[in-house]
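One protein chain is absent from this view; the other protein chains keep their places.
Chain nomenclature is as follows: A and B, assigned in order of appearance, with residue numbering initiated at 1 for each chain independently.
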Amino acid sequence: MKKIKGILITLILVYVATALLGENFLGGYNQGKLLERTGLYGLLGIGVAFVIIGGGIDLSIGSVVCLVGCGVPWLVMRQGWSPTSAVAMAMLVSLGIGLWHGLLITKLRLQPFVVTLCGLLIYRGATRGMAEDQSQGFGGEHEGFRALGTEAIAVTDKFGIPFPFVIMVGVAVVAWIFLNKTIWGRYLFALGNNEEAARLSGIDTDRMVILSYVVCSMLAALGGLLFILNGNSAQPSDFGNFYELYAIAAAVLGGCSLRGGEGTVVGVVIGTAVMQLLKNMINLVDWLKSHMEFLIVGVVLLVAVMADEVLKRRVAKRR
Amino acid sequence: MGRPLLEVRKVTKRFPGVVALSGVDLEVGPGEVVALIGENGAGKSTLMKVLAGVQAADEGELWVEGKQVSFSGVQEAQKAGIALIHQELNLAENLSVAANLFLGREPARFGWIDQGGIVREAERLLGMVGLEVSPHALLGDLTLGKQQLVEIAKALSTEAKVIIMDEPTSSLSLSESERLFEVIRDLRAKGVSVIYISHRLGEVKALADRVVVFRDGENAGMLERDEIDHDVMVRMMVGREVSQFYQRTEHQLGEVALAVRGLRTVDHPAHPLDFEIRAGEVVGVAGLVGAGRSEMLAALFGAKPALAGEVFVGGRGGLPGSPREALERGLTLVPEDRKGQGLILEMTVKENMSLASLRRDAKGPFLNRRREEEITAEMTAALSVKTPGPWQQARFLSGGNQQKIVLAKWLALKPRVLLLDEPTRGIDIGAKEEIYLLMEKFAREGMAVLFVSSEMEEIMGMADRALVMHEGRITGELDRREFSEEAIMGLATGGKLSKAV
Partner (left out) sequence: MLGALALSGCGEKEGGKAKFALVTTGVASFWDICKKGGEDAAAALGVEVEVLMPSSGDDQKSKLEDLLAKGVDGIAVAAIDPVNQAGLFDEVAENAILITMDTDAPASKRKVYVGMDNYEAGWMCGELVKEALPDGGEVALFIGRLEQDNAKRRRQGVIDCLLGRDKDASRYDAPGQPQVGPKYTVLATITDQFDRAKGKANVEDMLTKHEGIDALVGLFAYNPPLILEALKQANRLGEVKVVGFDEDDVTLQGIEEGTVYGTVVQDPYEYGNRSIRILHALSQGDKSVIPEGGFINIEARQIRRDNVAAFRGDLNSKLGK
């Protein structure tokens, strides 16, 4: 709880500020959209949190989003696959990607930054080649399949809880149980803090590292799938660009330390919500201009991280 | 003694909730070697930081050469002639020796670094500490002992009058330590004063002109050269009589618990290792730094799997390929680097203690919280770990208590064999004694204990039997009745033992 205090306060502050300054912010439509975006980006954040807690980093998330976001409609619309087999394929490929990253990092001892940076280039390049740089989408077809990304559980006539959010919450609950209630979660935190000590305590650290990359790539794939189902338009050259950075930023906002061994799922989800809320705020508040987006997001991120550090030092001093 | 070179008068330093120093005094004369001893937390390090300008005192005065001074930073202390050499060296391994000597204060001519000047000056400084290496050599290629001498040369280059050395021999081999002592004696002859902080009382006795003892942030006594005595020092540090430091009892030896056959390590593949240890036996491994002792333990534990050989333990042969495999056979290792390898400092006492037994106690994949708490309570009591609670992060505990946590982690598994690598390094005297008592207890309970130690006293005090290693091979095996410093040193330096049976 104390670990997410700072980000929770930030969320409330930004929420109240936007409610006061923005137009129609509290309307059911907008609230639903905020949940939807938190769901979509939150999946990526939860995925990268696993890797970060384990002491690694994954820069290939945006490209995996692109690979799946373009690959699934490409398989369905151009290759005539059924949606089910296309999704199965996407999950299989992302599992392979995570496995591959993990093996290179543990067995060949390559640096995670390098491995996943190469991944970032390779998967985007492969997608562009596969889709021949063509925009991908489902046109007007496969409405039932797409409902997974577009529909919501209606609450009022204006407000519903979007499926992507429901899916993300489900993933978050499983992730929370994994990290806090299973021995594997404890192992992941242990190895993120001190891989050598964890290994010397009899933990199969390699297996845990590989698992964290698999989880990250598969959640990126699930995110990519929902992004394309939701938006229905993906261009191989730019779909998912920088999404790894949004995911990492949300994870850091939510209390993950890039040194490893620290982080909470709830924090990451709140961190994602703050990022999406800020973007929403910039569009809804009249005197905030859209070209200020990166400036505002960057400043808020930095202030939140600074406040967090100051709080931590105060607590440490009091000991 | 004439006018003191450095004088500390009634210095007090408070941290939130703790008084680290409470009105302490210290005098150092010119060309004097003063040993400062005390248990961990006695205030030695705090005083050194005050002297070196790292932290400011809350009360009290500092006098250098009859003038009162106050330092607001390391540079000011350096100007006044005080240099501090940290336990962990502050050198850049990827730079040359000469570059290290002048790092941050390179003599420059018109903005260009005067390379020729640096090299000449470096040669002069290295000569002063009797170090024969090229100024162009890469620091990282030197042994730790030589790096230490480079650090001293660096201190000399600042015209230091007082050099403070914090545990300088903690990672040196015996011969390197000897070399360091020569340099210190030489400095003394040149009028440079040394404040020498060490846990190794043998060194203190050999080196110091005077011993100052701290306890709980206060002066606990002082010994002149001819009063320096091991037991007296221990008594002053601990504040009570330490009658029998090594409380050994006779051990009942059982079956062979660990048998090693033809073990070839990655580091010394040419020398196969063979030995056996019985249940209830305590065996010490002696030798110089680099003799391959830690590498042997790492190979037994699967931390750095061996190339060939057999390790029989718990009725199983073969080689452990990973720590996990070793643990399954009942082999455990307390590594040398407690903070880097033994503990997860950011995790709590409970999380550390239960880490190895989580899988055994798990319900499916889920943590067994109750069992975790039981183990923690049981071990905290059995090893008398001093912690405010199981929730405390390991990094906030003292070295001795941290070591007990590492032990607790393994004891929860009820191992057959306990391997320990320098089990009391950097631990204060009181805690050392407790660790020894625990090793005794484990042996009595039927565990086989194999420990590596660079402290001769420890081997002779604790072991039933000693294996002595030199350059990767076991050069001899000594029974308790055969123990003597000469015998062990002879084998450790590669000599042959004429074994009188």
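Throughout what follows, contacts are C-beta pairs under 8 Å (C-beta built on N, C-alpha and C of every residue); 3 or more make two chains touch, one makes a residue touch a chain.
Quick caveat, the model's predicted, so the values are computed rather than measured.
The chain that is not displayed touches the following shown chains in the complete assembly: A.
Per the touch definition above, the residue from A:106, A:182, A:237 or A:257 contacting the chain not shown is A:237.
When the whole complex is considered, the residue among A:166, A:284 or A:307 that touches the unshown chain is A:284. Only one of A:10, A:30, A:94 or A:194 touches the absent chain when the whole complex is considered: A:30. Taking the complete complex into account, residues 22-25, 27, 29-30, 33, 37, 40, 128, 133-135, 137, 139-140, 150, 227, 230-239, 241-242, 279-280, 283-284, 289-291 of chain A touch the chain not shown.
One rule holds for everything that comes next: only the chains that are shown with their structure count from here on.
Those residues of chain B that touch chain A in the complex are listed here as 16-17, 301, 303, 322-324, 326-327, 333, 335, 340-347, 351, 355-356, 358-359, 362, 365-367, 396, 409. Within the complex, the chain A residues that touch chain B are 181-184, 186-187, 189-190, 193-194, 196-204, 261-262, 317-319.
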